[in-house]
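Every protein chain but one is kept in place in this view of the complex.
A and B are the chain letters, set down in written order, and residue numbers restart from 1 in every chain.
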Amino acid sequence: MKENLTSPFFTAVVNVLEQIGVSDINHENVLEKNELVIKEDLTAFIGIVGDIKGNVSYCCSLETAKNLASIMMMGMEIEEIDDMCRSALSELLNMIAGNTTMLFSEQKVNLDITSPSVVVGEEMFFILSFYKTISLTLNTAIGVIGANISLEI
Amino acid sequence: MYKKLMDVFVNSTESILKEMADIDIIKKSAPFTIEEDFNSFGVSSTITFAGNNSTKGRFIIDISESLALEIVKNILSQNVDNIKERLALSCISEMNNTIAGDANTYINNNFNLGLRLAPPIVFAGKNIKVANAKLESVNVVCETSFGNMNVNIGFTGGEVI
Partner (left out) sequence: MKKILIVDDSLMIHTMLKKTLENQGYKVCGEAKNGKEGIELFESCGPDIIFMDITMPVMDGIEATKIIREKNKEVKIIMLTAMGDDEICCKSIGAGVDLFLKKPFNAQKILNAILEIDKVG
């Protein structure tokens, strides 16, 4: 997958995390996988349609999710993944989606972002794609966040 | 707003469930709106879409584990005892893709929504909740002899039809 198509998704998540105040963000090398099964308990995903088609997901543990929601809620303590927490994470995902749209429009690539979804559960087995996927692991002060992109071109 | 669209999705679900997995829907609830986050029966496939006039949304088929295993068993013509497995979930994903494609052909021919579908996502687990900010979501519960299924659509933006 061409880097100009995948890098806006990675740039957007880093931009937004920095904007909300997450520190010590660094990433491991980008990996290419043949298909992707995610076993983290929280996955947020967005679909892509247009000149390219596919799905992008961001995943993390429930602990990291609570930390993210807490930062979104101005430091409020988040004890469980309740309505409030899911609402905060949806807002975060919307911000990432908005940032991504902006980066792509600067590149003049014709695509549309579909409805963002946040999925939380236990003992999750989540298949983002049966095709090639590019994965980035972000290490941050509040936990590890995975970013995965699967595009059909 | 959604009655016409919901009818299309439910009809497609019913016919493709029969065609692909030879399972009949024996009872359907009336469509009802869900205001809070969506609670999954355990196995779910979602297809999101974007269309004209900033329309965005997603279509979910959400299945109890017993029904999901029966669907996979019929599609593959072999016994399956674990739904959390790549081949099994690929059947559910494929069925969702077929339903959404069928429904969307009708929708694009009859309503001017210009919906473009992203590929399906599929997942299984316990106590799953799906949060979609900014969506109004409508649900129909379908009963079969092997378990229940939710057909759920959510839209934001666009024209009221």
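One rule holds for everything that comes next: a contact is a pair of C-beta atoms (placed from the backbone, for glycine too) under 8 Å apart; a residue touches a chain by one contact, two chains touch by 3 or more.
Note that the structure is predicted; figures quoted are calculated from it, not measured.
Undergrad: For the chain that's not shown, point to the residue among A:I81, A:M95 or A:V120 touching it.
TA: Looking across A:I81, A:M95 or A:V120, the contact with the absent chain belongs to A:M95.
Undergrad: Using the document's definition of touch, tell me which of A:V14, A:C59 or A:M72 contacts the absent chain.
TA: Considering the complete complex, A:M72 is the one touching the chain left out.
Undergrad: Since one chain isn't shown, list which residues of subunit B touch it in the complete complex.
TA: Counting over the whole complex, subunit B touches the hidden chain at residues 133-136, 155-157.
Undergrad: List every residue of subunit A that touches the chain not included in the displayed model.
TA: 19-20, 69, 72-74, 83-84, 87-88, 90-91, 94-95, 97-99, 101-102
One rule holds for everything that comes next: only the chains that are shown with their structure count from here on.
Undergrad: Measuring centre to centre with CA averages, how many angstrom lie between subunit A and subunit B?
TA: Measuring from centre to centre gives 23 Å for this pair.
Undergrad: Quick check: in the complex, which residue numbers of subunit A touch subunit B?
TA: Listed in rising order, the residues are 35, 37, 43, 45-50, 53-55, 57, 83, 86-87, 89-91, 93-94, 112-130, 150, 152.
Undergrad: If we count contacts the way the header does, which residues on subunit B are in touch with subunit A in the complex?
TA: 36-37, 40, 46-50, 56-58, 84, 86, 89-90, 93, 116-119, 121-135, 154, 156
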